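Note that one protein chain is taken out, while the other chains of the complex remain in position.
Moving on to chain A:
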């Protein structure tokens, strides 16, 4: 989307801070319902990032499927299961430091000229054409996977 410069930057900072705080909220909040809602905030911020990247079909797919279906399924699972213990068993500080070092290594060893930006203009028609011609076989396999997964989930979760 062609926004003016300051609005674009402000939206980037806003969504980035929302993502950072939401990610911390999913992991660190003790009440699991609060962390589910924080996960919903993270998913909405990610879909707004997709708006800024000019891929509008993924925005709608992300909002409908992730926030509307997956987050609700996780909320069902949280509601059905009582008694949430969040008790730190082992030393979390060493794991946190190891992950911080790993995160910094990911960022600092990716030089800027290695990032290749694809020139794929992905509006809805282009995605539809690709799904119907190039990616027809993965499309059929994905539909079979979804059918088998839903039948399996119902068979496992039934009484």
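The rule we apply is simple: contacts are C-beta pairs under 8 Å (C-beta built on N, C-alpha and C of every residue); 3 or more make two chains touch, one makes a residue touch a chain; residues count from 1.
In this text, contacts and distances are computed from a predicted model.
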Omitted chain (choose from "AP complex subunit sigma", "NADH-ubiquinone oxidoreductase chain 4L", "OCX32 protein" or "Protein O-mannosyl-transferase 2") - UniProt protein name: "NADH-ubiquinone oxidoreductase chain 4L"
Residue ranges of chain A at the interface with the undisplayed chain: 8-9, 12, 16, 19-20, 23-24, 26-27, 32, 35-36, 39, 42-43, 46, 49-50, 52-55, 57-59, 61-62, 65-66, 69-70, 73-74, 76-78, 80-81, 83-90, 92, 95-96, 99-100, 102-103, 106-107, 110, 112, 115, 117-118, 120, 122, 127, 130-131, 134-135, 138, 142, 145-146, 149-150, 152-154, 156-157
